[in-house]
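To start, I am sharing the structure in question, which I have written as structure tokens.
The other protein chains are all here in position, but one chain of the complex has been omitted.
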Amino acid sequence: MTQVAIIYFSGYGHTVKQAEAVATGAAGVNDVTVTTIRIPDTGDISDADWDALAAADAIIYGSPTYMGGAAWQFKKFADQTSKHWLAGTFKDKVAGGFTNSATVNGDKGSTINYFFTLSQQLGQIWIGTGLLPSNQKEHGPEHVNWTGGFAGALAISPADASPEEAPRSGDLETARLLGERIAAYASRTRLAA
Amino acid sequence: MTQVAIIYFSGYGHTVKQAEAVATGAAGVNDVTVTTIRIPDTGDISDADWDALAAADAIIYGSPTYMGGAAWQFKKFADQTSKHWLAGTFKDKVAGGFTNSATVNGDKGSTINYFFTLSQQLGQIWIGTGLLPSNQKEHGPEHVNWTGGFAGALAISPADASPEEAPRSGDLETARLLGERIAAYASRTRLAA
Amino acid sequence: MTQVAIIYFSGYGHTVKQAEAVATGAAGVNDVTVTTIRIPDTGDISDADWDALAAADAIIYGSPTYMGGAAWQFKKFADQTSKHWLAGTFKDKVAGGFTNSATVNGDKGSTINYFFTLSQQLGQIWIGTGLLPSNQKEHGPEHVNWTGGFAGALAISPADASPEEAPRSGDLETARLLGERIAAYASRTRLAA
Partner (left out) sequence: MTQVAIIYFSGYGHTVKQAEAVATGAAGVNDVTVTTIRIPDTGDISDADWDALAAADAIIYGSPTYMGGAAWQFKKFADQTSKHWLAGTFKDKVAGGFTNSATVNGDKGSTINYFFTLSQQLGQIWIGTGLLPSNQKEHGPEHVNWTGGFAGALAISPADASPEEAPRSGDLETARLLGERIAAYASRTRLAA
């Protein structure tokens, strides 16, 4: 079986929805098992979580964008991957990422770029959404990749929207498609490793 | 008089509208003169344009985002600033930037970051929008900074919208406010130089 | 008096040296008072520290580059600035930054870019080194800006070098000059505010 791990932080529950959509997409691929790890408020994950990451064929990173970057709890996790950097544990694993924030644009790209930078130090192979954007006048938040991310899946949750209201359907479908693409790629290339 | 120069490229006319809004904002500040330079399709500007930039107190950079960055014509201009880098001509001038593209997010941040990187090599002082975002459920493209840029002014022009239709009112007002903020800052600090 | 605040994290003491050099540069400017805040291992600073930041004319951000970005303790501080973002407390303050890491290049630019992104959300005015690089064959770590940062001061501390050995003289002088430039600019423009 191909193992896909999703590791993410969520402050208020909106990013949970996005992570679930990514997981749904990945789990729908044949011969794929998905492990989802929600980083706790302390930023520390368990030994079992680290083992799951070490065993994964693909790792998908997620966080809300807070003050222009991934939440500090995610960064605490990232700083702790340094031992895996030196040991090469994550090398050649597939990587991808997603982020959510209240503002339409609002530095989401900065968070995705950080995930990419981290993945490259760890020696991973990055795969984005591979989606064209929905960028015509008639398009809105109910359309796939209206928010318009290429390197990763982006979502908008307005500041006064509950996790039941946002991310909206287009962003969730974008997240699902990212999970599906990464899992399919990891599955297809694993046998070639 | 404080001199504000706006130098930008536009492929289809949408970024012209954004540049005009920036210029309107800057020109509305007391004791400010605005020079607007549209980079031609060749990417080469005239000697008089270079003189205007050298004389400016503030330079505002603009371009559509094409394939994840500023248009090549803008980059051709940027590459030619190398002589001003070595001579220090642009050092201590105020800098800012704006970009427009069809997709809601779509790597606009990459273009603004490039303008910033360029400005820092040239020794400039960067000033962004200083605006909070309009990021609640009721907000849309008619609200200031709904698109949500902090480091620079962002605009969305859907792929099938004419320059008469887009950028929309909120993005144009954001651009106007950026011009006003940069001009006011340049004017206020010029006397302190 | 112009108030310059330096807020930084250091894991092993090398970034302390860099912060001290920045402070020395800033303190050497007439009518400038410098407050240096070292973020503790918990990432939480005191109320007095927050008051010092709120009172400052310029805030200089510093952190080692760990796994491609600022240390999580710095990010924890940054996430807590969100209340100042909404209140506009940091708006119009001058900003700058510095980073140190073991590897010659090694994603230092990612950390400086994050400081910039944070500063822009907070509405600050960014000022970099304004230095040309020392980039000829004869140059080495004893020369100013040999490491070659424009948007911020960069330093290299080899993995097996103690804080007494690194950062080396050129990087420390670069840090000193950054502190001096930012303090002089903040002092000069404060009266114009």
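Going in written order, the chains are labelled A, B and C, and every chain counts its residues from 1.
In this text, a contact is a pair of C-beta atoms (placed from the backbone, for glycine too) under 8 Å apart; a residue touches a chain by one contact, two chains touch by 3 or more.
This one's a predicted model, so the numbers in the text were calculated from it and none came from an experiment.
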Options B:T89, B:S110 or B:S169, residue touching the unrepresented chain: B:S110
Which residue of A:D44, A:D92, A:E142 or A:E165 touches the chain not shown here: A:D92
Selected from B:Q3, B:Q18, B:T36 or B:T81 as touching the chain missing from the view: B:T81
Chain C residues touching the omitted chain (full complex): 68, 102-110, 133, 135-137, 139, 146-150, 154, 158-161, 165
Where the missing chain touches chain B, by residue: 43, 66-73, 75-76, 78-79, 81-82, 85, 107, 110, 113-114, 117-118, 120-121
Touching residues (missing chain, whole complex) on chain A: 85-86, 91-92, 113, 116-117, 120-121, 123, 125-132, 150-151, 185, 188-189, 191-193
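One rule holds in what follows: only the chains that are shown with their structure count from here on.
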Centroid distance [mean C-alpha coordinates] between chain C and chain A, Å: 30
Whole-Å gap separating chain B and chain C, where each centre is the average of the chain's CA atoms: 26
Junction residues of chain B, two or more chains touched: 150
